[in-house]
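With one protein chain removed, the remaining protein chains of the complex are shown where they sit.
Letters A, B and C mark the chains in the order given here, with residues in each chain numbered from 1 onward.
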Amino acid sequence: MKDIKRAVEAAEAEMIRYRRSFHRYPELGWTEFRTSSLIAEALEAMGYDVRVGQAIYGEAERMGIPDAAILEKAYQRALETGGSEVYMKEMKGGYTGVVATYQLGSGPNVAFRFDIDALSILESDDVGHAPNQLGFASETTGLMHACGHDAHAAIGLGTAKIIMEMKDELKGIGEIRLIFQPAEEGVRGAKAMTESGALDGIQYAVAAHIMGDLPLGLLICGAGGFMATHKLDVTFTGQPSHAGAAPSDGKSAMLAACTAVMNLNAIPRHKRGMSRINVGRLEAGTDRNVIAEKAFLKIETRGEDTEVDAYMGLYAERIIAGAALMHDVDFTIEPVGAAICAKSSAALTERIEQSARKLGCFDQVLPQSEKAIGSEDFTFMMDAVTRSGGQAAYFLVGAGGNRGHHTRTFDLSEKAMIQSAELFSELLLDLSAERQPV
Amino acid sequence: MKDIKRAVEAAEAEMIRYRRSFHRYPELGWTEFRTSSLIAEALEAMGYDVRVGQAIYGEAERMGIPDAAILEKAYQRALETGGSEVYMKEMKGGYTGVVATYQLGSGPNVAFRFDIDALSILESDDVGHAPNQLGFASETTGLMHACGHDAHAAIGLGTAKIIMEMKDELKGIGEIRLIFQPAEEGVRGAKAMTESGALDGIQYAVAAHIMGDLPLGLLICGAGGFMATHKLDVTFTGQPSHAGAAPSDGKSAMLAACTAVMNLNAIPRHKRGMSRINVGRLEAGTDRNVIAEKAFLKIETRGEDTEVDAYMGLYAERIIAGAALMHDVDFTIEPVGAAICAKSSAALTERIEQSARKLGCFDQVLPQSEKAIGSEDFTFMMDAVTRSGGQAAYFLVGAGGNRGHHTRTFDLSEKAMIQSAELFSELLLDLSAERQPV
Amino acid sequence: MKDIKRAVEAAEAEMIRYRRSFHRYPELGWTEFRTSSLIAEALEAMGYDVRVGQAIYGEAERMGIPDAAILEKAYQRALETGGSEVYMKEMKGGYTGVVATYQLGSGPNVAFRFDIDALSILESDDVGHAPNQLGFASETTGLMHACGHDAHAAIGLGTAKIIMEMKDELKGIGEIRLIFQPAEEGVRGAKAMTESGALDGIQYAVAAHIMGDLPLGLLICGAGGFMATHKLDVTFTGQPSHAGAAPSDGKSAMLAACTAVMNLNAIPRHKRGMSRINVGRLEAGTDRNVIAEKAFLKIETRGEDTEVDAYMGLYAERIIAGAALMHDVDFTIEPVGAAICAKSSAALTERIEQSARKLGCFDQVLPQSEKAIGSEDFTFMMDAVTRSGGQAAYFLVGAGGNRGHHTRTFDLSEKAMIQSAELFSELLLDLSAERQPV
Partner (left out) sequence: MKDIKRAVEAAEAEMIRYRRSFHRYPELGWTEFRTSSLIAEALEAMGYDVRVGQAIYGEAERMGIPDAAILEKAYQRALETGGSEVYMKEMKGGYTGVVATYQLGSGPNVAFRFDIDALSILESDDVGHAPNQLGFASETTGLMHACGHDAHAAIGLGTAKIIMEMKDELKGIGEIRLIFQPAEEGVRGAKAMTESGALDGIQYAVAAHIMGDLPLGLLICGAGGFMATHKLDVTFTGQPSHAGAAPSDGKSAMLAACTAVMNLNAIPRHKRGMSRINVGRLEAGTDRNVIAEKAFLKIETRGEDTEVDAYMGLYAERIIAGAALMHDVDFTIEPVGAAICAKSSAALTERIEQSARKLGCFDQVLPQSEKAIGSEDFTFMMDAVTRSGGQAAYFLVGAGGNRGHHTRTFDLSEKAMIQSAELFSELLLDLSAERQPV
């Protein structure tokens, strides 16, 4: 019988190398050409069946795709920084992400999901910031892995390797499916993959998040408290005119937009629980002396549960339509992201807890948590699996203590990454063992 | 040949008596039961053909009619304060006003219009205020003739008397038509009368206004500068709910109303000229802890010309509809008043100037004036007459110097009233003379 | 040893009589002259030391006092409907409420609090509505006991009677203090009484609420989930001017008020938990053609905890000041009500549960509940007692099933009232028994 500890040790150095490589060349959602292609290459080399591009989701399912120019620029940069063109060419147009599968034996089919995209954040140049000290800080000005998805991708590759190492012990599992999801930031990728069948036939689905703001050694086995969310891009289009000579000839997108902002923020609180609304970005008009023709808004709603978020989203649409009607301007509402509400299955959470205790690598193991942890689009996958009778869970791994996600100095202890891969693997072993005679 | 000065002198005391009587018992628009019935009685006694009630306008033409309870209460008060029931009973339901006609000879038909309604203003109890000193202050708390329509009504009766006295000199006139119009305040009555044909067949139409804030002895022969206006009553109806327990169950008429107010005031200025918008009254909601079900707004728009006002009115309707859409509430828009833009005919203004100079009773006679003087619904009558080829004019008679209209201490010199009646009469004589061999 | 069941039975008819009498003559907060005086008279007759008027709280502590005219009118109505003038005269100016005490023996001092005020709701004239059928519907048009405080007052009198009946069994209690609190609606009375020392020296404080929307037979022993709240009356005072002739001469209280309403509703949600904001009533301006001089707003904020409510209150004040600054108008903010957040003490809740189970009169006994039940100013009393080392609890008694509080057809099963008095009394017996040798 193979030893998991040894398998983990064997994967460790490569995981760190991958994580730092991903960190150095961060890529935004739907442009993870380099990241995806290197993942695909590595997985294929390990023996997995690898699918990329339009094989894993269609055009219609995607939301919040960047402009063609941005896609192209990112593609070129990926080529220049070591992306593997053989896989990349299938991802042209933003079809990033990887699904790798392997038939281990017979038993339940299990999916692990890892998200891989970075953020539009300028990495700190502080010398005390570890990526600067160790020379793997972002080489793309303005982009940064400030939410740990570099580590998530590396955990996926490490886990993939350990699984192959341990595959003889995993005969009680049917198919293992490793989902490397693009565009989790902005909650765009999971919905597309789920609607394209990425979770079909799965009995157990698990994902995890490295938590820079929880202490190293802490594990929360089953997260709940995800807020449902809608992301909307709204454009108002009126008519420009000279603000001095002919203000009444214009149709003011500025007035429509500002009225919308005030009313969106004023949507009455929902009786069922917490709601959120934000207009995070507003650009309107051009010159000082011109009635604004265009206004563009980036909006998000959230709700403590899916119903509250739906209420916010519906109300927001009415407000936008009403603001446009008022000022006789046109409008478009483009959905660019969404996540729903979901909770980790109690039974699967308990198994994770048992596996973790068995491993002994965590100082503190907490069960189910209801702490609100923002929005996460793995919820679509959780929902799909549980609705078809399976179980899903999401665990959180402490990685530092005091490092805020989405900040310029976000960092993580790479040890948490190793622990995570170990836990994914041990869980798979334990699920397999149940099905096999000892 | 009769002497006009003598005829005026003979009418003087009665005019003053009438003016003070009207001042003492002020009546709001569409409730001038006492005022109208006494006018009708007097005119009939003089020999005029008198029409009242639904004989002078129909139900459909009226706007801004008070509630039945208010009409009834005013009716009772009119009865108690000397109204003439024989005429009043035809005015039930708010059909106030009087049209009196007399066929003088053959020639152009001439209409003089006099408005008769009072305001919701509490008359000053200052002992220095003339109506207090002379004992004819308002007996109806909260109502007051603070715009001089008491004098206008008296001028009409005085002019009527002088005309009868001078009728042998007026053979060059066809029909003289004296229009005592209700509900000028809130610009409601003229549109109804005009649409019901009150100006049909008229070649010359003239009205006048006593100006408390212009010096006695000053005459402006032809006023322009009337702003066009719309008056709207708007109601939003949503759904109440408990603001603590279930704010999301409500539909907030409060939010709709306040959004409407902000956007109404923000309607872009018109390139053609001055515009105005006002929400003068807003009532919304009931209790502190209830999402407001109802909101009620009193709105007016104005424009330097009819097109500017139309732009304001149309924009206002879109805003109201948009605000309702935003918050999922119902709305009604009720037009309760309107006036258009009009200018005195140059030719008729010149005749007035000649008649005034001939009389010699004014210290200063100014021609056409463009000074903005608010809104006035006689503009509908001016428009009707000029569009059918006739001429119309509106003259202003200084009556004091420093007394603001619509204030609690508004007052006027009764001498201006006498001058006005004299000028109406002289103008008629001069129009008649043109047609007759000397 | 006396039997509590018998004592309760003896009090039953009188409780029902009192409740119906209070229901028939409902009185708003700070005007409970009739109610308070009859309570005082009854308690004095039972042998309690009774304090009323400025003996129980000072002028400075009160909030949200009605106008003098309203106080006077209510006073007259109380006189005409059987109020006891000897007590009422001490309550002139709105000093309503009663505090009755009795020294039972030695041991902990216990306070029971009963609220007594009614609401501005027009009682239904539906023949199926019990008060109509039984002839005790409100005789004061527009006022109604629609929240069960008529029953609360009756429970207080019933409990007072039972205590006197059982006083020999209550030697283990020091002082029993019965607090009949005015003005709970609008959360005004408890703060005043608490600041004036009404809870000084108390070890156990208990209050209860009849729940028309919970089934008869259900008891919730310890309520939590009270939202903290602020109630504010805001007035903006600008300058009127003619909206057509001189809009720029005015200072618009309308614009200040509507801007405030929009921004108040747009206060960002708080991270700690649920918040609420409502402008329940807004009145602004007078006439359509006048820039509004005055605007009056009734505002409330709420928070899931005291900190969230404090955030809302502080933010609201800034918004009001900012709106006034914008439009150069003056403003006043008058606090007219407040409640804080509090939870029932676990230990006392457990005792209530034990007493209830002992009584056996409830079908279902639930422990502590976190269900949000709006705001309640007994929280000030709970806070005062627990901060000085005592215990406080608030229990809920099901009284019907499906009857919404604050509706025109609110009603309750009078049996719930009897059960409540029984539970107050049994609790006191049990607290006493602990201290006494059996």
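By definition in this document, a residue touches a chain if its C-beta (ideal position, glycine included) is under 8 Å from a C-beta of that chain, and two chains touch if they have at least 3 such contacts.
All figures in this text were calculated on a predicted structure; none of them were measured in a lab.
Participant: Which of these touches the unseen chain: B:G58, B:G197, B:G273 or B:G404?
Facilitator: Considering all chains, including the one not shown, the answer is B:G273.
Participant: Going by the contact rule already stated, which one of C:A74, C:M91, C:I291 or C:A393 would touch the omitted chain in the full complex?
Facilitator: Of the candidates C:A74, C:M91, C:I291 or C:A393, C:I291 is in touch with the missing chain.
Participant: Which candidate, C:K89, C:R318 or C:R357, sits in contact with the chain we can't see?
Facilitator: C:R318
Participant: Hey, which of C:I173, C:V206 or C:A266 is the one touching the hidden chain?
Facilitator: C:A266
Participant: Among A:R17, A:K89 or A:H406, which one is in touch with the chain left out?
Facilitator: Candidates A:R17, A:K89 or A:H406; residue touching the omitted chain: A:H406.
Participant: Where does chain A touch the missing chain, residue by residue?
Facilitator: 120, 186, 227, 229, 231, 242-245, 247, 254-255, 257-259, 261-262, 265, 276, 278-292, 295, 298-300, 302, 372, 374-375, 406
Participant: What does the interface between chain C and the hidden chain look like in terms of residue numbers?
Facilitator: Interface residues of chain C facing the absent chain: 245-250, 252, 255, 259, 262-263, 266, 268-272, 291, 311, 315, 318-319, 321-328.
Participant: Footprint of the hidden chain on chain B, which residues?
Facilitator: So the residues of chain B touching the missing chain come out as 262-263, 265-266, 268-269, 273-277.
Going forward, only the chains that are shown with their structure count from here on.
Participant: What chain is the most remote from chain C, judged by the mean position of CA atoms in each chain?
Facilitator: So the chain farthest away from chain C turns out to be B.
Participant: Per-chain Cα mean versus the mean over all protein Cα atoms: which chain has them closest together?
Facilitator: C
Participant: Whole-Å distance, chain B centre to chain C centre, using C-alpha means?
Facilitator: Their C-alpha centroids are separated by 53 Å.
Participant: Can you give the whole-Å distance between the Cα centres of chain A and chain B?
Facilitator: Roughly 69 Å separates the two chain centres.
Participant: In whole angstrom, how far does the Cα centroid of chain A sit from the Cα centroid of chain C?
Facilitator: That gives a centre separation of 50 Å.
Participant: What parts of chain A, by residue number, touch at least two of the other chains?
Facilitator: In chain A, 262-263, 266, 268-269 touch at least two other chains.
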